[in-house]
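A single protein chain has been removed from this complex, and every other one stays in its place.
Right, subunit A next:
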Amino acid sequence: MELFFYALISGVLFGIFFALVGIGLNLIFGVMRMVNLAHGDFIMLGAFGAWLIFSKLNINPLWSIPIEIVVFMIVGFFVYYAFVPRLSKSKDPEMLSFILFFGVAQVIEALAIFAFGNNQKSIPFSTLGQGSVTILSQSIPLAWLISAIISLIMIGFIYYYLYHTRMGYATRAIMSSQEEAASVGISVSKISAFAMGIGLSLAAVAGVLAPFMIGSIDPSIGSSLTTMSFAIVVIGSLGNPIGTILGGIIYGIAMMFMQTYLASWTNLVPYVILILILLVKPAGLLGKRVRNA
């Protein structure tokens, strides 16, 4: 029973973090129907940003969050205008975006190896929070709790943006129908570029927390983070950013239980969940709209 509660609590905390890992990918997909296969690599860059700030400037890595939000916002605008308008005009934008962003992922990974080398880097746990806290008589590292809280705050911002601001309304209008949104005078490209910026910033913030949640980082972690994000997003439902929270928590709990009871099979979890959900309920657990699968 001890183990059970430990797995449950850590599963929820990780789940909230995983929701942050996936939410940017889902936002970008929802708004522009593009599959950002470089998502994990942007997370990796975010993680290296935190590592640089910590190891070179000796500043608490949390300070990299506001800096990275601004930087990745700009990167997002650039990525949007460089690729998306041209891709949208092509024969099969969704599939081609998948391949294109795969190329982007390769470029990012190669550049990251030039910049940071192939060795693993880590940030000590204690920079985020010393010691541990007790929840339901289970002692949990403080760093996990803080990561989960930061993730919740970020997700809260996104919720507020989408549901309580004018630009958020416009964003959701584009999500449900790009043509109709354009016909009522919404500037689709501007709002979409902004969504791309937000999506990448969210990835970067998840990256800042990654060294505390998933351990040491190196330029090659991107692709597995991308697959993981897909699992999380698909469980929730593609194109519904808030559904990602549910996806993250289910994923986190499943992983923690597996790690507790059947440790050697943990690596299988994301892939098996992903395949099962895609086959059983392709629209995701919260999916309403049926996509043409």
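Of note:
Operating definition for what follows: a residue touches a chain if its C-beta (ideal position, glycine included) is under 8 Å from a C-beta of that chain, and two chains touch if they have at least 3 such contacts; residues count from 1.
We adopt the following convention: contacts and distances are computed from a predicted model.
Entry comment: the absent subunit's protein name, as recorded by UniProt, is "Branched-chain amino acid transport system permease protein LivM", drawn from "Iron complex outermembrane receptor protein", "Branched-chain amino acid transport system permease protein LivM", "NADH-quinone oxidoreductase subunit H" or "Dipeptide/oligopeptide ABC transporter substrate-binding protein".
Screening A:Leu3, A:Leu57, A:Ile74 or A:Ala110 for touch with the missing chain picks out A:Ala110. Across the entire complex, the residue among A:Phe17, A:Tyr80 or A:Phe230 in touch with the chain not shown is A:Phe230. When the omitted chain is restored, the residue from A:Tyr6, A:Phe54 or A:Phe83 that touches it is A:Phe83. The chain omitted from view is touched by exactly one of A:Met1, A:Leu136 or A:Leu279, namely A:Leu279. Of the candidate positions A:Ala50, A:Leu100, A:Leu128 or A:Ile198, contact with the hidden chain is made by A:Leu100. Residues 35, 83, 86-87, 90-92, 94-100, 102-111, 113-114, 223, 227, 230-231, 234, 264-265, 267-268, 270-272, 274-275, 278-279, 282, 291-293 are the ones on subunit A that touch the missing chain.
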